[in-house]
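My questions all concern the structure below.
Note that one protein chain of the assembly has been removed; the remaining protein chains are unaltered in position.
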Amino acid sequence: MAGRNHLYIPGPTNVPNEVLNAMHVPMEDHRSPVFPKLFAPLLEDLKKVFGTTTGQAFIFPATGTAGWEVTLTNVLNPGDKVLIYRFGQFAHLWANMATRLGFEVELHEEVWGKGVPLDKLEARLKEDTHHEIKAVLATHNETSTGVTSDIAGMRKAMDAAKHPAFLFVDGVSSIASIEFKMDEWGVDSIISGSQKGFMLPAGGAFLAFSQKALKAVETSTYPRCFLDLKDQITNNATGYTPYTPNLPILYGLRKSLDLLFAEGLDNVYARHFRLGEGVRRAVAAWGLTTCAHDGFHSSTVTAVVVPADKDAREVIGAAFNRYNISLGGGLSEVMGKVFRIGHMGDMNDVSMLGAIAGAEMAMLDCGFDIKAGSGVGAAIEYYRSTAAK
Amino acid sequence: MAGRNHLYIPGPTNVPNEVLNAMHVPMEDHRSPVFPKLFAPLLEDLKKVFGTTTGQAFIFPATGTAGWEVTLTNVLNPGDKVLIYRFGQFAHLWANMATRLGFEVELHEEVWGKGVPLDKLEARLKEDTHHEIKAVLATHNETSTGVTSDIAGMRKAMDAAKHPAFLFVDGVSSIASIEFKMDEWGVDSIISGSQKGFMLPAGGAFLAFSQKALKAVETSTYPRCFLDLKDQITNNATGYTPYTPNLPILYGLRKSLDLLFAEGLDNVYARHFRLGEGVRRAVAAWGLTTCAHDGFHSSTVTAVVVPADKDAREVIGAAFNRYNISLGGGLSEVMGKVFRIGHMGDMNDVSMLGAIAGAEMAMLDCGFDIKAGSGVGAAIEYYRSTAAK
Amino acid sequence: MAGRNHLYIPGPTNVPNEVLNAMHVPMEDHRSPVFPKLFAPLLEDLKKVFGTTTGQAFIFPATGTAGWEVTLTNVLNPGDKVLIYRFGQFAHLWANMATRLGFEVELHEEVWGKGVPLDKLEARLKEDTHHEIKAVLATHNETSTGVTSDIAGMRKAMDAAKHPAFLFVDGVSSIASIEFKMDEWGVDSIISGSQKGFMLPAGGAFLAFSQKALKAVETSTYPRCFLDLKDQITNNATGYTPYTPNLPILYGLRKSLDLLFAEGLDNVYARHFRLGEGVRRAVAAWGLTTCAHDGFHSSTVTAVVVPADKDAREVIGAAFNRYNISLGGGLSEVMGKVFRIGHMGDMNDVSMLGAIAGAEMAMLDCGFDIKAGSGVGAAIEYYRSTAAK
Partner (left out) sequence: MAGRNHLYIPGPTNVPNEVLNAMHVPMEDHRSPVFPKLFAPLLEDLKKVFGTTTGQAFIFPATGTAGWEVTLTNVLNPGDKVLIYRFGQFAHLWANMATRLGFEVELHEEVWGKGVPLDKLEARLKEDTHHEIKAVLATHNETSTGVTSDIAGMRKAMDAAKHPAFLFVDGVSSIASIEFKMDEWGVDSIISGSQKGFMLPAGGAFLAFSQKALKAVETSTYPRCFLDLKDQITNNATGYTPYTPNLPILYGLRKSLDLLFAEGLDNVYARHFRLGEGVRRAVAAWGLTTCAHDGFHSSTVTAVVVPADKDAREVIGAAFNRYNISLGGGLSEVMGKVFRIGHMGDMNDVSMLGAIAGAEMAMLDCGFDIKAGSGVGAAIEYYRSTAAK
């Protein structure tokens, strides 16, 4: 189909051309004396994005899924009990992984559209007087529903319960797009991936661990090798990696971090919120609702609920097949009920107006009762009123 | 500014990533035995785009401006008289070049917004009973006003006048976007450039000449060297070039032609018309007019006339500075009076909806009395109703 | 330092520019209806490189190290006994991984410079009448010593012993460079990585499993998730992946496979042998020896033994710092004793002559008693006498 594909799925996000160029590098000896000049600063700079000065950052040549596993198998011991609230597909998958890896998973069902229930969390932890729960797992930004949880609130709840559990956070679709304060929020492990806010292809799992977590790594008996933090720790100490690194991901990350810092992380976060708010104005103008309840709206992705008599998959199909625009589908429990518009990464106002206009075309094709241009108009008014002068 | 620049100027147009990749090549010996395997088919394939089987195509490592000069200095003789109607900046510039190069230029002023006046042309040629006019120059698509002239009609007029003048056509912003039939229309030289419908950077002048014109080249006494067709003819005969070719432009052209042929030239032309019509619907919905009069609308660029109390330059400035969208400015006589939206090259529906939405934002910022979303809505309705099922 | 770095380490190998270009792609929806058109053929084509029609191929967004773990944890059960001969650093590392993952490792020390001892293997398996050994692990090409083992011979030994153990082969530095016949040799798992013969950056683990191994996967109780074959099997069945794929690696692999098939796998193997033989002729001309004993020479890498009074690290340092050429260092037990010249991947005669010349310069700088040009001369004579006419 002529013209570029317009990509608005919530990851992989659009990779800026200059990042793709930065990845277009000749290979080099990852054991050379100059390699650490590339690698060591990446680990330091990742810490800034995670909001930590006391923690330690890591890069695995793998994906965010691997990142989840790194955290579970390095910090915990076989059979440890973890607590998780399920309110979306990625919370579900992480819980499922923990079960498959032999951990005891205490799973609580929550509304798909809300985040971690702070009151329930606090109450549950207070009940756990023997501290059987070793870790609380949270999806910072639930990509399937467009919901952001309050991690600072979780820390408060855990402190209120005086519970020593680790706090593990999946920040795959939030890091580098939504503010994250690892140290301030007392997060023990934060997991992210290359293909979201970092505007890279998939292939890099970026994590950070608190000193408390790292201490646990030393004694963890969970069998592991490829994803063993200890090998990373040993090799990273001199600026190297335990096995051949994915050089394009590293060089791309260098450029990505340069871009993020040049814009300023606070500006990056504000931009994501603003772009997301424009999309929400459009949804309201269409007379539709978001999957996310008030107070839980994500800055990186909006899940739009379609009327009960419609199938969101048809919207996505029309968008892709007729207009070369890629929207995100509903996953699992919300399959067919929502379509998703990603507003993450290398985006600006006109990008989002294209997404909204494309969604309008597809919805109209599917017989939605909306007015052509209504969503775009609402977004335009919002973007205009909030644009830098 | 975050996010990509949204480029809607009428050239250079957006270069598809696969074309940029095709240009990312190691250098090679342009005198090697394998070079002709790249070069010779390019010349043959260009002929398909120009609509000629009897003519001969050429590639100069220069720009469309050089293409104009190639035509004038190779086919004509010093002091020859040429006829041209001025109805835009590029007609003006070509006429100006002819004057500077020492040709006698008979220039007729026409309305900026219309094309070549067929009746006047026929009448003037009939008057020229001594055939003092050696060539008629026409801008097929006047980029400054968004006007397309009727070249088939010019041929009819010239035939009706039984006038033997050469017909030289500037197709820089039409070729590969708007149908062109060099043989059928009896065109003696067609000039195009890489940076428009061919979706390449500037740096290639692509031309074709009729046999009648080529015969004149043999005897032309105009002094020339870098732009001499004879050197090309001699070297091209064996698949080579008279001086070092711009290899990235050649490899990019190979990919560009492959893309155009894969889509089908007729589909390419239909797509450009359709995208342009959507923009025109938006202009009408805004309550504005186009610079082009009815019957002269270009499929590659639309010049939007702003109200008398507005300055189009402010619209373009707001678009660029606040929204990272590049619109085309008004040139010369229409400076400040129009802004231009290019719909040429690697574009599709969502691309154009982004352009229209961006223009709406900029116009609203400049106090235009338009409704946010109105233009986008009109274009959406048109695109939807005409999209492939 | 001016000029390109000349890379002759045994991986990552030089990535051809056209492969890097193929990786320079916009992101896309890996859940779209067109994604399987890219992905499914890759799995089929990998089988050709592995030499299997009955097995099944897999792609993990990880490295060869992960590939080792995939094999161990998916086919075996916790505590299973594996047999491995250690004759180099990569055999060592795989054995070490097996131990760390809780398998019982029966490790036999062998000479660094020879491969798997077929006689001993057969004898040991015959002794194992209770079939306590569940798998035999072999490094097809031991990168640290430049040694290639005889996998067909291993199969014969296993068959002679009538032993049902699985045969797992690390082909990271052999696949796509040295002939491999998975089906014919009765291999149950073959593991390779993107950054060697496939001429890609690290980041892809490419494997294939026999039906016998796949059957064992169904019942294996080893806890695993990111590296679980079952998730791959389920998702691959419809052309998709269980988590976000590394798109550049996939697109690069497409191009890499196209290049390999265009040259012809047999020609690729012959080229590697021939390039390696030229290097060996140079080593002999220098009066030095290779780490590999006769009959074990690798076609992808040559480890050159330095005189007892020399430190190979100084040679590598001089090569890198003075001449911008990267040679491979000695690992572990042969550290300082050998330097390695990779002749794997995107290489030809002149590439290797550059490597040999560069090594000569570095050795001369370190006071080696060799004659400048001697190794190059010997290689030239060999390459000339064997070049295609």
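As written, the chain order gives the labels A, B and C, with residue 1 at the start of each chain.
What we mean here is this: a residue touches a chain if its C-beta (ideal position, glycine included) is under 8 Å from a C-beta of that chain, and two chains touch if they have at least 3 such contacts.
Bear in mind that the values here come from a model prediction, so they are computed numbers and not experimental data.
Undergrad: Using the touch definition up top, pick the residue from C:H30, C:H140, C:R155 or C:R271 that touches the left-out chain.
TA: Touches the omitted chain: C:R271.
Undergrad: Check each of B:N77, B:T129, B:Q211 or B:T244 against the chain that is not shown and name the one that touches it.
TA: The one listed residue touching the chain not shown is B:T244.
Undergrad: Please give every residue of chain C in contact with the chain that is not shown.
TA: Residues of chain C in contact with the hidden chain: 1-4, 6, 14, 16-17, 24, 263, 267-268, 271, 322-325, 346-351, 353-354, 357-358, 360-361, 364-365, 371-378, 380-381, 383-384, 387-389.
Undergrad: In the whole complex, what residues of chain A lie against the chain that is missing from view?
TA: Within chain A, the residues that touch the unshown chain are 17, 21-22, 24-26.
Undergrad: Tell me which stretches of chain B touch the chain missing from the display.
TA: 4-5, 7, 9, 11-15, 20-21, 23-33, 61-66, 68-69, 97, 100-102, 193, 195, 201-203, 223-228, 242-249, 320, 326, 328-329
The rule is simple: only the chains that are shown with their structure count from here on.
Undergrad: Where centres are the averaged C-alpha coordinates, which chain has the largest centre distance to chain C?
TA: B
Undergrad: Looking at where chain A touches chain B, is over half of the residue numbers used by both copies, so same, or under half, so different?
TA: Answer same: the two copies use largely identical residue numbers here.
Undergrad: If I average the C-alpha coordinates per chain and also across every protein chain shown, which chain's average lies closest to the global one?
TA: A
Undergrad: So what's the Cα centroid distance for chain B and chain C, whole Å?
TA: Centres of chain B and chain C (C-alpha means) sit 54 Å apart.
Undergrad: Using the average of all C-alpha atoms in each chain as its centre, how far is it in Å between chain A and chain C?
TA: 35
Undergrad: If you average the CA atoms of chain A and of chain B, how far apart do the two points sit, in angstrom?
TA: The mean C-alpha positions of chain A and chain B differ by 45 Å.
Undergrad: Which parts of chain B, given as residue numbers and ranges, touch two or more other chains?
TA: 17, 24 - these are the residues of chain B that touch more than one other chain.
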